[in-house]
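Let me begin by presenting the structure, written as structure tokens, before commenting on it.
A protein chain is absent from this complex, but the other protein chains hold their places.
Moving on, here comes chain A:
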Amino acid sequence: MCGIIGVIDRHKQKMNGSGIKEALSLMNERGSGEGAGYAAYGIYPDFEDCYALHIFFDNLVEPKSKVDDIIQKWGRIVHQEEIPTKEQPNLKRNHVPWRYFFKPYTDLMPGSLTPDEDIVKYLVMEINSSAIEGALVFSSGKNMGVFKAAGWPEDVANFYKIDEYEGYIWLAHNRYPTNTPGWWGGAHPFNLLNWSVVHNGEITSYGTNQRYVESNGYQCTMFTDTEVVAYLFDLLGRHHELPSEIIVKAMAPPFWDEIDEMDDHERALNKAIRLTYGPALMNGPFAIVVATHNGIVGFTDRIKLRPLVVGEHGSRLYISSEEAAIRTMDPQVEDIHMPGAGEPVIGRVVT
């Protein structure tokens, strides 16, 4: 189950959140009212150089002062505020969503090639691995943000006033939890730094993938298989600097039979990917859309056990579980098609 939709405007023209809210709500059959969420890129132009840390606080006393302490140790809080919300009758408010605009002191991470990002990653892992009880970082990128809660898509959107945000990339997710509880932290999108992930499916290789990312300094604390996808993208994309096509090949590679048939160059490349990134290979039924500032990528598992539909219109590219959801957002959409199993669909910013 679960409904996913992602859209990018390749010319970075902004869209407000009303369209994606409607599109997601159309897929209510794919959810259970236990989780929905949105991610939007380009929404904080006033603080575009700061990391926007979105944090759920159980209360604003103890956990918040601890979080204040730890992040102030590692950088400067440029601005902070409660994320504006509007109470919804059908949505039980469990946490206070808060946001910090934060600039790390890069000299505190000597030896790192990406010190500011490593500081933010460290803070996310530290706070979320229950070092600070009652606080959970659920979004940590620059000029982007995730908004999520346990509830129906419409209620969650209205709660966060999604209509009022303007972004050039949007992801949204309607959750049908099957193996973990419906809680705010468990709702999608999952995010680390600029990577956000929405996912429909169950990753049967979770144990292997989890161990792999953990051996590379990530900690899986959300009780769900989706967070591991965000970490894999961060590891392979940011640390290993692999292009997105290659990341997708690592996570959903061609079968050996297909690799055996390739020409020498392709075969060597694909073999190297499978050998090196075997523990990043993902199994089980899944359809995933991942976003970062310069694009989105959608792909399914290697035998396509979950649906994924792509549509285009002008500079916009849509990827969703359902054609109807895309049409709700953009009735004029053209070129509706379904990518093959494991075949990446990539939308890049081309300004």
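Keep in mind that, in the parts below, a residue touches a chain if its C-beta (ideal position, glycine included) is under 8 Å from a C-beta of that chain, and two chains touch if they have at least 3 such contacts; residues count from 1.
The rule is short, and it goes like this: contacts and distances are computed from a predicted model.
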| item | value |
| --- | --- |
| Name under which UniProt lists the unshown chain, selected from "Phosphate transport system permease protein", "Archaeal glutamate synthase [NADPH]", "Dehydrogenase" or "NADH/Ubiquinone/plastoquinone (Complex I)" | "Archaeal glutamate synthase [NADPH]" |
| Candidate in contact with the missing chain, chosen from A:Leu113, A:Ala272 or A:Ala324 | A:Ala272 |
| Hidden partner chain, touching residue among A:Ile20, A:Met109, A:Val137 or A:Met282 | A:Met282 |
| Sole contact to the chain not displayed, among A:Met15, A:Ala39, A:Val229 or A:Leu242 | A:Leu242 |
| Option from A:Pro84, A:Gly207 or A:Gly314 whose C-beta touches the chain left out | A:Gly207 |
| Residues in chain A touching the chain absent from view | 1, 178-179, 201-202, 204-208, 210-212, 214-217, 239-240, 242-243, 245-246, 255-257, 265, 268-269, 271-279, 281-285, 302-303, 305 |
